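I have a structure here, written as structure tokens, and I will follow up with some questions on it.
We show some of the complex, not the whole, and keep each chain where it was.
Chain nomenclature is as follows: A, B, C and D, assigned in order of appearance, with residue numbering initiated at 1 for each chain independently.
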């Protein structure tokens, strides 16, 4: 049977962090849609929208800043789904830190996971009447021991980053608390975006992709044990310490499962409210209307599946495999 | 003089011509769609970005000098380390036997894999970039110096021995000078390697530097500026390389006819100068050469 | 460029049993010191996992889970393909440039600029141009492996004694004959040294490529393990790379001694005896 | 004294009779766009089987002349013919031996000797046997399978000589071939060379710094002077070849040495 390949560019390797993909693949949801996912994990400074534009990728996982930047720069982009609604960027401190609010950061050193998190910090500081000059910033690097040690040893007072960045650290037993101000957390999470033309040429495949993803996400809401089993088989590297694996997955489920009733639902208001801050700190030159790039059609299609049927299938799978 | 200028100008003009032809070819290829201009912008766009970075906004300089500092620091530390290990290995066979496997091991281990450890030890600042630069660049210096120090001409060595020279004298008056050309060849590789190390570290974790600037420009969708930053790295490498070449030219003067003539004239002048001084002031200063 | 990458002849006694035992003793001492340093809290296990944990990790990744094998295989394939393609390209280009004097002058500045540019910065551009497949990974390794063989081959070819070139010309040798019978063997010691240098950096190149964009390979495994703070497993991968690099490097030194036998007295004597024997076998007991 | 004027086949006769194998007319070579005149107004004819020694101080143009004959260098003006054809590049009838042995380190003596055959085409067993015989002649049969680095400088030169003869060329050019050898080996090789070129009746141009050697070997000695390089004089050697080494102690020989020295002194 001929499967259409959907090239999906995402920031990380196949991981429990992307369990909807893993579950969808294991339970055959993508196949049912007649598609096959080609995951392109890419940790490059090349913005993913470029891969959408030159056709190397059909769909990309973008954070809200990248979306707004690209749209403001005139890229004809369509946001079709909001993944990780509860994983927006934020400010984190060690669980053992005395700091409980951003305003306490005056005169302290603030770590940035990467240079792109500077805006998150700027907006957060601004919300408490501080500016970048009131703190010292240092880039501490992405996930890994360096970041973990920064939390554990409190070499920096706070760290600006996004949900997936602390996932492994928390799962490893290093306490992390969030002190993200309202103004920052009230912001879209990561999204799936496509080039405008893709919807015309490959609209069915994209909708199929999102539906399969949604079904995978939905499984976690009622059968986390099945998800754990699937993740363990797909990415055993994350389960060498089973306790860690379990914890990691639980955190990932929290980040991934949509809080809106419609899975992956788009919220125009938050897209509206985040822009003044970004403009203020020079990330975007002009504000754009959310209606120019939000494309609600595919989300509807993605939610168009029979939840009971999914539940039955999962039960059957559990009986067969566990 | 005129001839001399002309003889330099003509090849330079030819080089420029070749360069211009390449740029024109690139521009044309982009124009007819052979090159994806989203990812690899056209030369004129890159030129505009260079103007922007260097003249208009002058954003590049801070990052440029930070990376320069890191690369130079890495080179100095790594070079000194390589020299020290090579000298130790050249003087003592068992030192060499037990050190060289680890030297090779460190050389074949990708620098990128070492960044977390280096950052853990040296922190988030410049010293971790310098450290990684040093780790990746010590090997060429080590190998070249070791080989050069242990391969002195046998007859010249005997000549020194027949004069009753001590091992120390042989080391300083024969081994070191005759090893210099090859040591400098090692330096030339090491300096670009140190830059690579610094940039690798910057890509993993850094607050400023050309690597950071390139990432930043790239994220803000300004590919032509990102390429301009990339070219600035090349420029930096070229500058560092040329720096060593200039030093090489000065220190290993006896390999270049023109420099040798100059040194030769200077030494003659010093001698004749000293003769004159002496005739005026009978008890001339004693000075060892 | 380095004239040679080998560390000169192994000092006498370099291979005796006693020396090997001492090497092992030193290694064990180092590991013990590391283990103790971890246990005493002088080393942070987040960056230096316990050697005992790494040993267990080796067993886990290689035997019980066996999950390192496909990654190892893929990385080796990339390294090999990139190394072969890159060094072949470097040598081929050097041969062209070496035979055509003009080309050399115009190419040199570009080659220096290319060498001076950190590969990790070019990597993303290559991924962008060649996409996410194996082509771009191979291309990155190629780029890393190109320079040393290029420079050394060129050096070796330019260094051929002009008198020997004249000799070939006076015998009416064609360009191809001069190249095959004179230039190439003359440059062989230096080419071999260049290949060794290239090999040493090929692993790093593959790792860069996999870090930037890949679904599999040791680089991916390392990212995955460091990303989940599983440092003992990450160290297994890194140490695997180092050991692999070390053995390839050493084997290439050995290969060099066989190929470039005429720079070593004993080997020359051995080959000489072999040639005599094969003549006797062929032409009778004439010599 | 073994040979006299009367007995000799007579180089003088040889120079007059027969067609010229090598002929130069107003031959001229300049370097650096005319700034260095290496060879000026060379006029000579060399007969088949003749042995010519070329002497002259360093830098007078001896090698340049040889390289023009070998077709390795273009002339600036004048005419230079080999076998009645203008020289335009390397050609099969001419073979050259250089001051340094120019052996290939990765080939045994035998394989080095076989190189010219390989370059000309396929190597047959007959070629191999011939090469072995030439090595025998050079006193190197036991070293046929040794590599150059295993040989002393003198032995290397002898391999190069064997290789020269292996070419089968009838015109041999030798540029200070035995400079690095001790006198005894050198003398031995001179005698051998004389015998071999006599046997194969090769025409030979031999460059040397050693006047006695030049005279001992040659039918005629061309004496060159430097800047510009000219053939300042030609000294005829009236002894029949082959000659015994003892000839060098004779008064007539010494007189020839003095004449060559004088020719130098007059112009050099």
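Keep this in mind: a contact is a pair of C-beta atoms (placed from the backbone, for glycine too) under 8 Å apart; a residue touches a chain by one contact, two chains touch by 3 or more.
Computed from a predicted model, the values in this text were never measured in an experiment.
Although just one copy of each chain is shown, the whole complex contains the chain kinds in the amounts A x1, B x1, C x1, D x2.
FYI, only the chains that are shown with their structure count from here on.
Touch-path distance (fewest steps) from subunit B to subunit D is 2.
Work out the mean CA point of subunit A and of subunit C, and you get 40 Å between them. A separation of 85 Å divides the Cα centre of subunit A from that of subunit D. Counting only residues that touch two or more partner chains, subunit D has none.
Counting partner chains per residue, subunit C has residues 44, 46-47, 124-125, 128, 211, 226 touching two or more of them. Of all possible chain pairs, the ones that touch are A-B, A-C, B-C, C-D. Contact residues on subunit C toward subunit B in their complex (touch as defined above): 1-8, 10-11, 14, 19, 22-23, 26, 44, 46-48, 105-106, 109, 112-122, 124-125, 128-129, 200, 203-204, 207-208, 211, 222, 226, 238, 241-242, 245-246, 248-250.
Across the complex, subunit C is touched by residues 67, 70-72, 90-92, 94-96, 98-100, 102, 104-106, 108, 110-111, 115-116, 118-120, 125, 128-129, 132, 141, 144-150, 167 of subunit D. Those residues of subunit C whose C-beta lies close enough to touch subunit A in the complex are 44, 46-47, 60, 65, 67, 123-125, 127-128, 131-132, 211-215, 220-221, 223-231, 233.
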